[in-house]
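Missing here is one protein chain; the remaining ones are kept as they sit in the complex.
For chain A:
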């Protein structure tokens, strides 16, 4: 069941998101909920309510409520990428879902998106650097018209996207000669990680699909026993008992499926997107470095404007060092978070399966007890193969 207008209290959020950073020291709590449809002459779109509660001094108030649409989130993401090209900006849910039959504005689609957007903002809030970003603050606090006018300043979306495109292009063209070992390792890691996480995502979806098919067949299985019991006398009770067990196991399977779709599937998908982001971040770092390298090469040829070049090179060297350090720190942080997220997601999946089997076991055991209570004692039932 999807309940789009559910509000999440800050305290329950602490339980939901186990971030590595101590949650007790958090001073910024954000929720995304209440999707609403807006229909204008030109288009139809959805806005989400973003509620922020904070004790920070930089914020004029301690509580804000604004409405944002997907475009606004896209804008925020690109501003963050622009300001911090070598930081790992959390992923946004995709614009469209190509696979599957999910309609653009179906309840399921909206709810999945809402949860992902909620995650997106919270990951930013937990990031030691990004949390203090000015555009982030404006996103959380500005009224609709304020945000519009703020957005119009600065280079357009296209030019920012162009940055990454150029970065990708340059790294494809030349490669980076002086890439530090550490980043080559990161690259190799990300290539394998990206492969594996994509396969895991597919496996998890496949399991969900198989479980759903199993559920569909089970729905028909129980009632047949009930139907049969109608023509029997002596064994009618046993048949009805089996029918009831099968129905209960069927419901337990439904719960198991829900657990998958609420927990494991979204996390795996998020990390599929993360792996793309990380590849992009690595490429941008390479691009910054190649700017430095090409200036150094140019200097080797043009002896004339040596001083001017030296200054420029100095700046670029600083830029590269900053970028490298930022990425290194963020990488360590990301890896720790990833480990934590994976551990909790898979443990949760195992738990889901455990509960499923425990529930089914209890059902069948109680049926068995009801059948053998008249004829045999306990020992006989243990002797059964």
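Here is the rule we go by: a residue touches a chain if its C-beta (ideal position, glycine included) is under 8 Å from a C-beta of that chain, and two chains touch if they have at least 3 such contacts; residues count from 1.
Rule of thumb we're sticking to: contacts and distances are computed from a predicted model.
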{"item": "Protein that the absent chain corresponds to, by UniProt name, given \"Queuine tRNA-ribosyltransferase accessory subunit 2\", \"Sorting nexin 4\", \"Dolichol-phosphate mannosyltransferase subunit 3\" or \"Trafficking protein particle complex subunit 13\"", "value": "\"Sorting nexin 4\""}
{"item": "Touch with the omitted chain, as defined above, among A:83, A:138 or A:218", "value": "A:218"}
{"item": "Among A:70, A:309 or A:364, residue touching the chain not depicted", "value": "A:364"}
{"item": "For chain A, residues in touch with the removed chain", "value": "189, 192-193, 196, 199-200, 203, 206-207, 210-211, 213-214, 216-218, 220-221, 224-225, 227-228, 231, 234-235, 238-239, 241-242, 245, 249, 339, 342-343, 346-347, 349-351, 353-354, 356-358, 360-361, 364-365, 367-368, 371-372, 384-385"}
